[in-house]
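Following this message is one structure expressed as structure tokens.
A single protein chain has been omitted from the complex, and every remaining protein chain is retained in its original position.
Presenting chain A:
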Amino acid sequence: MEVSEVSKNKKLLIDGVPFNVESVDFVKPGKGRAIYHLKLRNLLNGILSEPTYHSGDKFDEATITVRDMQYLYEEHGHYHFMDTESFEQHIMNEENVGDKKLYLKDSLGVQVMMWEDRPIDLILPKAVELKIIETESAMKGATVTAQQKLARLETGLEIGVPAFIKEGDTVRISTITGAYVERVG
């Protein structure tokens, strides 16, 4: 693939290492050659780099497969998942899970991106249901806006919720915006 065809979220294989393209910026002098600033995340260690390429530079695409899995548990920064078809267990480390760990609760169904049998990234469902473990009565004055107060969820995630939400309620949270959607119980 030519650098001009690289777009956000493409997976590239550079020197044998898979990278996710986080962003592409194109700059071109008025009379000169095109320059591409890429933001690449190393899918093995989570480290971000910002290399520069010229038009004409070529890449191999990393072959990524996606499998349905169930989240099991976390231990010492290792996140355990089970393939729902083969029942194989896979372990992801904290760098690969990133902020998505704040949506992981036991038995959650997720999709896991695999590169050469290694789990490298997670695709969460669009929304997850989590229980409120602490909100305003315990967290005094923890208001977010006039209409919202701060609440802590069972995974450690902190979000703004409407005033009528109580401890012990279960709420639906969007994993895309990180915002409260509705009360479910």
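Operating definition for what follows: contacts are C-beta pairs under 8 Å (C-beta built on N, C-alpha and C of every residue); 3 or more make two chains touch, one makes a residue touch a chain; residues count from 1.
By our rule, contacts and distances are computed from a predicted model.
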### Task
One chain of this complex is missing from the view, so tell me which of "K+/H+ antiporter subunit F", "tRNA synthetase", "Protocatechuate 3,4-dioxygenase subunit beta" or "Carbohydrate ABC transporter membrane protein 1 (CUT1 family)" is its UniProt name.
"tRNA synthetase"
### Summary
Missing-chain contact, candidates A:Lys8, A:Lys28 or A:Lys126, resolves to A:Lys28
### Query
Of A:Ser4, A:Gln148 or A:Ser174, which sits in contact with the chain we cannot see?
A:Ser4
## Note on the structure
Even though one chain is not shown, chain A touches it at residues 4, 24-35, 52, 54
